[in-house]
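As you look at this complex, bear in mind that one protein chain is not there, while each of the others sits in place.
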Amino acid sequence: MDFSLSDNSRDYLSRVQDFIDQHIAPYESNYRKENQRFNAGPNWREWQVPPHVAELKAMAKKAGLWNLFLPDAELGQGLSTLEYAPIAECMGHSLLAPEIFNCNAPDTGNMEVLYHFGSAAQKARWLEPLLEGDIRSVFCMTEPDVASSDATNMQTTITAQGDEWVINGRKWWSTGLGHPDAKFAIVMGLTDEDADKHRRHSMVIVPLDTAGVHIERMLPALGEYDAPYGHGEVVFDDVRVPKDHIIVGPGAGFKIAQGRLGPGRIHHCMRAIGAAERALDMFIERGTSRIAFGQPLLKLGGNTERLADLRVAIDQARLLTLHAAWQIDKVGAMQAIKAISSIKLVAPQVLQRVVDETMQLYGGAAMCHDTPLPDLLAVAKSLRIADGPDAVHRATIAKTEVRAWQERMNER
Amino acid sequence: MDFSLSDNSRDYLSRVQDFIDQHIAPYESNYRKENQRFNAGPNWREWQVPPHVAELKAMAKKAGLWNLFLPDAELGQGLSTLEYAPIAECMGHSLLAPEIFNCNAPDTGNMEVLYHFGSAAQKARWLEPLLEGDIRSVFCMTEPDVASSDATNMQTTITAQGDEWVINGRKWWSTGLGHPDAKFAIVMGLTDEDADKHRRHSMVIVPLDTAGVHIERMLPALGEYDAPYGHGEVVFDDVRVPKDHIIVGPGAGFKIAQGRLGPGRIHHCMRAIGAAERALDMFIERGTSRIAFGQPLLKLGGNTERLADLRVAIDQARLLTLHAAWQIDKVGAMQAIKAISSIKLVAPQVLQRVVDETMQLYGGAAMCHDTPLPDLLAVAKSLRIADGPDAVHRATIAKTEVRAWQERMNER
Amino acid sequence: MDFSLSDNSRDYLSRVQDFIDQHIAPYESNYRKENQRFNAGPNWREWQVPPHVAELKAMAKKAGLWNLFLPDAELGQGLSTLEYAPIAECMGHSLLAPEIFNCNAPDTGNMEVLYHFGSAAQKARWLEPLLEGDIRSVFCMTEPDVASSDATNMQTTITAQGDEWVINGRKWWSTGLGHPDAKFAIVMGLTDEDADKHRRHSMVIVPLDTAGVHIERMLPALGEYDAPYGHGEVVFDDVRVPKDHIIVGPGAGFKIAQGRLGPGRIHHCMRAIGAAERALDMFIERGTSRIAFGQPLLKLGGNTERLADLRVAIDQARLLTLHAAWQIDKVGAMQAIKAISSIKLVAPQVLQRVVDETMQLYGGAAMCHDTPLPDLLAVAKSLRIADGPDAVHRATIAKTEVRAWQERMNER
Partner (left out) sequence: MDFSLSDNSRDYLSRVQDFIDQHIAPYESNYRKENQRFNAGPNWREWQVPPHVAELKAMAKKAGLWNLFLPDAELGQGLSTLEYAPIAECMGHSLLAPEIFNCNAPDTGNMEVLYHFGSAAQKARWLEPLLEGDIRSVFCMTEPDVASSDATNMQTTITAQGDEWVINGRKWWSTGLGHPDAKFAIVMGLTDEDADKHRRHSMVIVPLDTAGVHIERMLPALGEYDAPYGHGEVVFDDVRVPKDHIIVGPGAGFKIAQGRLGPGRIHHCMRAIGAAERALDMFIERGTSRIAFGQPLLKLGGNTERLADLRVAIDQARLLTLHAAWQIDKVGAMQAIKAISSIKLVAPQVLQRVVDETMQLYGGAAMCHDTPLPDLLAVAKSLRIADGPDAVHRATIAKTEVRAWQERMNER
């Protein structure tokens, strides 16, 4: 057992950290203001990307800090899931950084899907411009009318008609749908109701300018529209795409989803841990500088114990996530399912808890945009719901655990 | 000991409940939409009150369901703090109801201040139109640059110059400041730095159209501007008011604040409990109707236990708050300080917890305005910060408790 | 609503408090030592009652502080469940007091059973000497081989043969079975397997000297034998009692149990709250007197916040229990089932939490008999298991809550 970072990981981590410190962090509060200016309110059709973002992306690309998430030496930088994990944490300190390094969701997941499962034609048309950072993409899974935590509930249909797939249904919380550069969505739907439970669904690529794609609105997450990305509600009304727009083939939806979710959850959780570290830094900063009743806040009441408990909670969440990343690299996401569910359960809860306690120290400043805390709370709470709420992951862990116990008993 | 409601309380409770069921509840989702139409975004100068609100207020007034919070038989309905408490809970189910019955913060607190401490002239000019529901008012206490949880930190100055008080300082989170009908603020500030710690501050009435009152912006609470009320940041720049605009006199600020806070916290906490009941109803509704993995959500995982724990937490918070109300009626707010701090600690936490768990059952619908849950979360979190964060109240409880223990020991 | 104690309750409370302060508290540490001397180890056949106990009982009886739990003006003191509740709390400060006032479990429950359901002959033979404090009794319900939280699991059989009932089965955790004065047990068992689920079981009175009653051992609860009472494991091997030893008649077991449990849970919970108050006093005493790192413990870390949270938790548990007592008096135990399950869930947990935190302040002294803390921990943990573990009560609360919600929905 060796808890040191690999040289590769350490090197990239340090370069990413420097880039953020020098180029992203100083711009961040400006970025927030520009967003409020360019992108006030829910009218996504008017949203723009603040111009400096493109410049930063170009700099990062030139510096070789690009597509770090992709475990491919040529298209990415050849970092394993585990090697990338601390870098994802580092990016998580900033709400802007993942975009700058072309490492932001849902594009990362979509790139992985196309990388592992796309045809040559799909790769050429969609993966390449994504890897270049020229376009953005969307993943359409959750539906408003059914409990999407049970993915077999999904009602959107993808029906073969002649040379085409015809898509009908309603999706929401499709992240990135409001972005000016969003060009296509990967849509998951029902292709064969009568097939085995995990062979019923498929994924197709739907260019967003296809007839019948109606974006109805952007949804605010705890009041935040996350412009210029947005979380959209979209109706597919007899939307037709050519037969070759399916990924892998009919019935492969679940298999692809599983492969997509593993590393994606590592990324999400490590970013959440980075965000929690940022909030903890804010906790200490406020705790040591703000005075009440003649003392810095940290000396009052239970604040030192709170700090200790939060510190330990973050450290544990990080180790758990790194361990899950190691398992994915070693035995694959399918075999690492308990580990992946565990981090999905733990990391967002830790983030929410750290943010909640930090807010208590900031008082009114915690409730408005004078601090990043409302954004971080929205991130935390969204993460506890997206990709299956806490309860679904507890169920997975318990099921796996009982099965493992039974196997041990049988061996005796 | 008798836990029955008084006849008076039961009667008003039932009439308020009926009024809400018949007139307010059916309008509420419309109200939300109108607010989004009339009052989109932070530009409070354009905010309007949806027209049906005035009609509902007139109906409630005519029905005698008006100023129920005021423990005066003539100006209010003669309900004690304890008798009013269950009615406040009932109103708390709806975010709109308190306004309709002229029982909304901060006007209730301001009316109480003027009722108990105002001069005849102050009553005639400000209390009467508030009691009529013709104008609205603001309370300016918290400041951005100091830990306002320790009220002695307050930096705004109120200086005597000739026949006037001159006010200089910056306040924020002044609720209601964006409302078109807001006419005056009660402002707390420093009149005598050298006086005894609790005799340094005073309260003056400042008409909002006085020169030097600069409203800088409305602050979103977790993304919600609470239009058409708003939470404002305001600068007082050499603002001058006549000497008779002071309440009671110089140095009385803390005494008035204490008297104001007692019943006000009962109201806040009972409304929070009402809001928690509403969220719990939503929990059960979703839990019994939404299907995942072939079962209603309530049958899955720990949801029944969660329901039980939330139920019991609300019941306990309610009893604690009723007990505190009884103490206020019996021995006054000053003697009931431990009880009041206890409910301020407990009730908002219970609300946050119920809302947080309910959100987990609603998934994406919990994050946006399709449900009232984001509003309720903002209410809960705001309540845990406003009027002193949790930690301040824990300190008060502990101090009182140790003192009581020492007295018991001395008696032996 | 009025939270004042009734005159009757206040009067008895003050007399019980004085009696404890003057006569019981000064003896308590001696009592513990005598118990260690007379009653060391598990050999219950040698257990004795320390002689001063009988003297104290005689004094209490003479002072009219006797059978206060029984809501009968002649046999008890005519206190309602609610009026007795604060007195039970007061007794709960001391592990010895309930015995002295003839108010200790399981005798109180058994007396209530006989009082409400016993025949005249049963009352004359068993109730009278219990009321006099001359004998003690046992309640045999829980069985080792089945989940007794589901009482319908019970396997002990009570079979009619000629003029007799024949009892076969094994019971454990039968409290008081080791006491030298224990004369009979009320035994619950299966009389008719084919009857409706809640009509299958009956209760019979079994004199402990009946042939076939084999007491196998006393069980230590977290190492404590609770001598000279004890918790016994007992086998009934073809034990025969006359037909008239059944209470009410065949199939009445559940009905009697329900009636027995309501007030009994009030008593248990109020005693638990009294024990929690005692532990909290110890928390403050240690916190203010013990010095580490140059400060009294209470000034270190989160101890003041902990004190506040414990204080508020106890206050809430008390109000919840008083409210449940009021409901029992008003609508009967059957209608108060949610309230009764709620307190059974809450009060023992609060006691365990207060004791656990207090132990942390006492260090090594908390782990051994130099403090009452290990006894209190055993009491708390036992209460969380006996009469149904926490989870069973959560299930009851949730079921009742969903049903109440459905009724409200139907009314609309």
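We just call them A, B and C in the order they show up, numbering each chain from 1.
Keep this in mind: a residue touches a chain if its C-beta (ideal position, glycine included) is under 8 Å from a C-beta of that chain, and two chains touch if they have at least 3 such contacts.
None of the values given here were measured: they were computed from a predicted structure.
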Have a look at C:59, C:166 or C:385 and name the one touching the chain we're not showing. C:385
For chain C, residues in touch with the removed chain: 40-41, 142, 144, 146-150, 153, 172-173, 219-224, 290-293, 297, 300-303, 356, 359-361, 363-369, 374, 377-378, 381-382, 384-386, 389-391, 394-395
What chain B residues would touch the chain not displayed? 301-302, 304-306
Those residues of chain A which, in the complete complex, touch the missing chain: 1-6, 9, 82, 281, 284-285, 288, 298, 304-305, 307-309, 311-312, 315-317, 319-320, 322-323, 326, 342, 345-346, 391, 393-399, 401-402, 405
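Assume only the chains that are shown with their structure count from here on.
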Using mean Cα positions, find the chain sitting nearest the overall protein centre. B
Shared numbers divided by all numbers used: is that above or below half for chain A and chain C, i.e. same or different? same
Among the chains here, which has the CA centroid at the largest distance from chain C's centroid? A
Touching at least 2 other chains, the residues of chain B are 391, 394-395
